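Omission of a single protein chain aside, the complex is shown with its protein chains in their original locations.
Moving on to chain A:
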Amino acid sequence: MFVRGLKRKCFDGEEDIEGTLAGIKAIPSYNLQRQSLLDMSLVKLQLCHMLVEPNLCRSVLIANTVRQIQEEMTQDGTWQMINTQSTGQASLDRLVSTDILCRSSRDQAEGKHVPAYGTFNKDFESDQAQDSSETMSTASSVQAPRNLQSNVWEMESPQENKGNFQKSLDQIFETLENKSPNSVEDLFSEVDNSYYDLDTMLTGMMSNTKMGHCDSLETFSSPTNTASNSNCKSDLNDLDHIVEILVES
């Protein structure tokens, strides 16, 4: 059960130490990792099973996680949507180790040890402290391009994005809820979509994220919402295009 559309596995612990000691990439910032977690969560929410109703408990837990991240980002004032359509490399950098997220955010700020987690975690933290001082000294080569990229990615104002995002979250829940259509149009629209679901499934086109049932989520990646694009969502747009063709034919 691996989440589709993610370029790289999220690694933890010792592997991360090796990665940073290699010196090629700096330890990803907390913001970057948080963004990565947010993207992962959004993709998970959109992954609807073809024929079986999605697990409500799982969806609720993921949605709550997303809300948490959103709230924190709003408080930080770092609420920005990241556009990675420009370079694949950009997205690769974003999907980095989010191990730091597994620890509390307070530890992040204070950089203190978390005694409960055993010795190998402690090693990681001391390595990290060491490494960040290293990267500070070799600053420009690593940090500068990263800053540049985030400037490029900054697209829309935080407020607008938040609105879009909230709307999308609401639509996700509407989808989960509106399995019992309460209007005739809903009834027929659902039936129609299921037909195409079966069709596309049989023709093996079901390669990626959502299909008919989650089509309220289409507005999540609608043309108006230019900022909320990631690699996963650009795939979604392709899929929309294909579905559109099917509908028209």
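Observations
To be clear about the criterion, a contact is a pair of C-beta atoms (placed from the backbone, for glycine too) under 8 Å apart; a residue touches a chain by one contact, two chains touch by 3 or more; residues count from 1.
Definition applied: contacts and distances are computed from a predicted model.
This figure omits one chain of the complex; the name its UniProt record holds, of "Serine/threonine-protein phosphatase 2A 55 kDa regulatory subunit B", "Proteasome subunit alpha type-7 (Proteasome component DD5)", "Aspartate aminotransferase" or "NADH-ubiquinone oxidoreductase chain 6", is "Serine/threonine-protein phosphatase 2A 55 kDa regulatory subunit B".
In the full complex, chain A touches the hidden chain at residues 1-3, 6, 9-14, 34, 37, 40, 44, 51-53, 55-58, 60-61, 63-65, 68-69, 97-99, 101-107, 114, 116-121, 123, 169-170, 173-174, 176-177, 179-181, 187, 190-191, 193-194, 197, 212-213.
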